[in-house]
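The complex is shown incomplete by one protein chain, all other protein chains being positioned as in the whole.
As written, the chain order gives the labels A, B and C, with residue 1 at the start of each chain.
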Amino acid sequence: MIRIRVEFFAMLREHAGRANEDIETDAGTAAELYAELSGRHSFPAIGSMKVAINQEFADLDSRLADGDAVVFIPPVAGG
Amino acid sequence: MIRIRVEFFAMLREHAGRANEDIETDAGTAAELYAELSGRHSFPAIGSMKVAINQEFADLDSRLADGDAVVFIPPVAGG
Amino acid sequence: MSSFGFSADPLDPARYRQLLIDDACGGFVSFEGWVRNHNDNRPVVRLEYQAYEELGRKEGQRVLEEARQKFEISSALCVHRVGALEIGDMAVWVGVSAHHRDAAFKACRYIIDEIKHRVPIWKKEHYADGDSGWINC
Partner (left out) sequence: MSSFGFSADPLDPARYRQLLIDDACGGFVSFEGWVRNHNDNRPVVRLEYQAYEELGRKEGQRVLEEARQKFEISSALCVHRVGALEIGDMAVWVGVSAHHRDAAFKACRYIIDEIKHRVPIWKKEHYADGDSGWINC
């Protein structure tokens, strides 16, 4: 089990009902963690999801380490 | 002989020493008028000269008519 | 100078413009994104921007540095609004000064295009019919 700090934005924040969450998980990768959170919070299907680990963009297949800060990034819409 | 009102700008104004001039001329075209004025005011050689007659761009070979207002337009440099 | 930032207060183009003034520069181009009263023919009454600011600042700064490398510009600045916005409010401001206008135009366009695609900012539109939704999600 590793301990991960997850921060939510936009639609994910609304579905989770919170801005962040500390989670103990067996997820090995960011993608596995997202699947776990999707189930728990009933996230809608969102295409082209990205992820940031420790405030840098990362691959969804990246291995997670204990203490990582993870942010899932739905398609952006600035400007 | 036709009577023409000529207005000078930029380098031409400096060489003519005046902003405008009423001239009686035998010039048939704007180009001929420019040659006459060049001689009188010692205009320097300026490439790509254009002309406006009665406040519209015109061809240098345009025939002049009595009472026309003529402006010779050296290469522009706005902006 | 090149700098990217977020602002929870209304954007102030006159102030940002001052930061880019340089006597060696002959051209200045700015872009402003305004909140439109419609999107895809649907009347919009207000909207909300939310940003992942820590990463957004890094990525925005990277975009500005790329613009400086690609184009011969002197200074560039971009500020993106966050929070609740009304119709007509300014959502984003980009300004670029350069010796020549060609570089200023190209860099300004590059910056806004990249900012829109890469910086983690999300927009929620509230429609006249009471519905609302996060764009692109």
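To be clear about the criterion, a residue touches a chain if its C-beta (ideal position, glycine included) is under 8 Å from a C-beta of that chain, and two chains touch if they have at least 3 such contacts.
Computed from a predicted structure; not experimentally measured.
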Visible contact partners (per top-of-document touch definition) of the missing chain: B, C
Selected from B:I2, B:I46 or B:L60 as touching the chain missing from the view: B:I46
Option from C:R46, C:H99 or C:R118 whose C-beta touches the chain left out: C:H99
Absent-chain interface as seen on chain C, which is shown: 13-14, 17, 21, 23-38, 87-88, 97, 99, 101, 104-105, 108-109, 112
Footprint left on chain B by the chain that the document does not show: 7, 9-11, 13-14, 44, 46, 52, 55-57, 71, 73-79
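We adopt the following convention: only the chains that are shown with their structure count from here on.
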Between chain A and chain C, centroid-to-centroid distance (C-alpha), Å: 26
For chain A paired with chain B, centre-to-centre distance based on mean C-alpha positions, whole Å: 74
Cα-centroid distance, chain B relative to chain C, in whole angstrom: 49
For chain C, residues contacting two or more additional chains: none
Residues of chain B touching at least two other chains: none
